[in-house]
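I'd like to ask you about the structure that follows.
Only a single protein chain was left out; the remaining protein chains are all shown in position.
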Amino acid sequence: MTWWYAVREGFANLRRARGSVWVSIITIALSLWLVGIFLIGAWNGWQVLQKLKDKLEMEVFLLDTVKVQDAYHIRKSLLKIPGVDSVKFVSKYDALQKFQKEFGENIIDILGENPLQSSFRIRLKKSFHTRVRVQKIMGQIKKLSGVEDVTYRYDLLKIIEKYLKIFFGIGISLGAIIAFISLLLISNTVRMAIVSRSEEIKVMRLLGATPQFIRRPFLVQGFYLGVFGGILSLFLLLVVIWAARHELSLQILNAREIFGFVMGWGIILGVLGSWRAIGKYLKEEI
Amino acid sequence: MTWWYAVREGFANLRRARGSVWVSIITIALSLWLVGIFLIGAWNGWQVLQKLKDKLEMEVFLLDTVKVQDAYHIRKSLLKIPGVDSVKFVSKYDALQKFQKEFGENIIDILGENPLQSSFRIRLKKSFHTRVRVQKIMGQIKKLSGVEDVTYRYDLLKIIEKYLKIFFGIGISLGAIIAFISLLLISNTVRMAIVSRSEEIKVMRLLGATPQFIRRPFLVQGFYLGVFGGILSLFLLLVVIWAARHELSLQILNAREIFGFVMGWGIILGVLGSWRAIGKYLKEEI
Amino acid sequence: MVRFFNVSFSYPRSAGVENINLYVKNGEFVFLTGPSGAGKSTVLKLIYLEEFPQRGNILLDGYNTQEITRKDIPYIRRKIGMVFQDFRLLRDRNVFENIAFALRIIGVRRSRINKRVLEILRDVGLSHKKLKMPQALSGGEQQRVAIARALVNEPFVILADEPTGNLDEENREEILALLHKINERGTSIIMATHNYEMAKKTGRRVIRIDKGKIIS
Partner (left out) sequence: MVRFFNVSFSYPRSAGVENINLYVKNGEFVFLTGPSGAGKSTVLKLIYLEEFPQRGNILLDGYNTQEITRKDIPYIRRKIGMVFQDFRLLRDRNVFENIAFALRIIGVRRSRINKRVLEILRDVGLSHKKLKMPQALSGGEQQRVAIARALVNEPFVILADEPTGNLDEENREEILALLHKINERGTSIIMATHNYEMAKKTGRRVIRIDKGKIIS
């Protein structure tokens, strides 16, 4: 009953303020847009780096003495090692073909024989691309009979890990900055919307309205501002995503969760901002 | 005289509004901060990509028949070609050493002789790293006697150019978005500061104040807001730069021009925002 | 019942009231007169808990200002009807809503609000202006809206600060008659006015105040 009053009244507040409501909604939408752009950017960057990691393969070189039969067994053993995702056999001959394609020289012409070895290319599971785990797996593989050598592009892993760290650092700092900016902007906006009604709040108190009664419509108003600002920002985000895909031809992924988060953040800030702003007037003497 | 009044009055306005002035200044500072972070980020990213480009070298392989004497002449001719910045001689022997260090194999053991060639490594001037210009230079070099082959890592150039393009695209879009956000936020903030004084503006008009007279103090107020917001944002930017250097150990470059631009943008938006906001009240009937 | 015991109050660096003793019984109708700046509005503000006594205390229908907590204030105010000297109407809602608001905050049912507001609008002669905004009313009309708002929730005492200042003879008589009628139903009325003659004529108790002190 009284909440129902607050809901109607909160909406009426919006109608009464008119011009400045648009200003508030646009400010909130822009703040949320910023949050959204950041989240989508960060999430996509993260995905790209993860994918690069996944592409790092482990190479297991076999002794020239290993027969096809043995290779089959080795493959089975490899697949049993925890962390190994897939195993692909590359024969001596395949390796030679690849070499020639890459370097354009025929080694057999020069050396008279094929100096390359048969190998397995191993893809690791996602979470196993850390130095410690890679080391452990390599140790296990080396113990298998028929394996001459195991290589892994540590240097690339190091570079990717370094970038991941930088990315993480920048991402978290920038994220904190943007969250902070949006927090301040949105709660300031809501506050300004309330400052202009301080006269009215005073009259309400003089008429004997309880603090809760006065506060509620403003909380509802903050909620509305959050919702409308959120919806508008989602629109703007879709435009950005569309532009990134079509104009820059980037493979942008958008996540429902990000949209949900942006809306939620807007609503939370709208309501909390109202709460904080209104509190000031309710605490005043009178 | 009347401007002097406006200057004092604009300042008095700030004092009168108190709380909400802080809100305005903080909002403006945050908006400008965003602009600044973007500009610094973009500028640094640009520099990094440029530096990568500069590192691309052209390799000029010499015929085995070329003597040291001739190499000296070739070097001189190379330096005369427009676009060539520096030329470094790498002898057959140097090349071998490098190869062994990189691949850990002794080719002489395998082949019985040094199969590598002497070469010149050429650095190009900054603006010559485009495909057309590189091609032209390569053509000129190939014509020199004693030169067997010229190579240039086109693939890398292509990748870098692709990234530069993406970087440019993202940079310009993001820059436009951020400029737009800051524009709206700042002019909205100033507008809100004026909305709360609409009653007063009406009284002024009723007392016979001319529109210019009413407008001026608000323009001055907008100017002050821009200045104070700008100063605060410079502080915040310095903090970010410091953190990037010390916490993320990034080699961040800061440019005076960026600081100047951020201040200017704040002041322009503050004054124009005031102009726009006040205009609404001055146009009203009465 | 409203009772002042040796109440003193002063504004920061400004006058106020000093050592006020006052006893308004339930159902009484008293006038508070005095020149501009005498402290009439201040006395009403003290009753209305807009200001608190710095010395002495006030008894309000069972409540004592020395024991009142912040939480009690809204509930006490609801039992007091106040007509402010500067009206204090809400600029962003119409006449009907301004009056209805006093009922909404105490949680009266919607149908009841409608009936009651229309009733009171008829009493102050503003039925035809019920959808106007306060700014679109003449000074006297605004004053009548303020009076209607104070009357609407049937308080035990009505404090009226210069409620006829902007009204012509005829309207003033009507408003006074309305206040008398309400008083007869048992509501106390304390009315501040600079018009000693008018107060005297009614034959009710007149309290005179000057420079913050009761002089008779």
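The letters A, B and C name the chains in turn, as written, and every chain counts its residues from 1.
The rule is simple: a contact is a pair of C-beta atoms (placed from the backbone, for glycine too) under 8 Å apart; a residue touches a chain by one contact, two chains touch by 3 or more.
In this text the structure is predicted, and so the values were computed from the model without any measurement.
Every shown chain touched by the omitted chain in the complete complex is listed here: B, C.
Among C:72, C:119, C:168 or C:184, only C:168 touches the chain left out of the display. The set of subunit C residues touching the chain not shown comprises 11, 14, 33-38, 40-41, 85-86, 132, 136-141, 143-144, 161-162, 165-171, 194-197. Interface residues of subunit B facing the missing partner chain: 1-2, 5, 16, 199-200, 203-211, 213, 286.
Definition applied: only the chains that are shown with their structure count from here on.
The touch graph of the protein chains shown is a line. The chain occupying the central position, as judged from C-alpha centroids, is A.
Centres computed as Cα averages put subunit A at a distance of 26 Å from subunit B.
Averaging Cα coordinates per chain places subunit B and subunit C 67 Å apart. Averaged C-alpha coordinates put the centre of subunit A at 61 Å from the centre of subunit C. Among all residues of subunit B, none touch two or more other chains.
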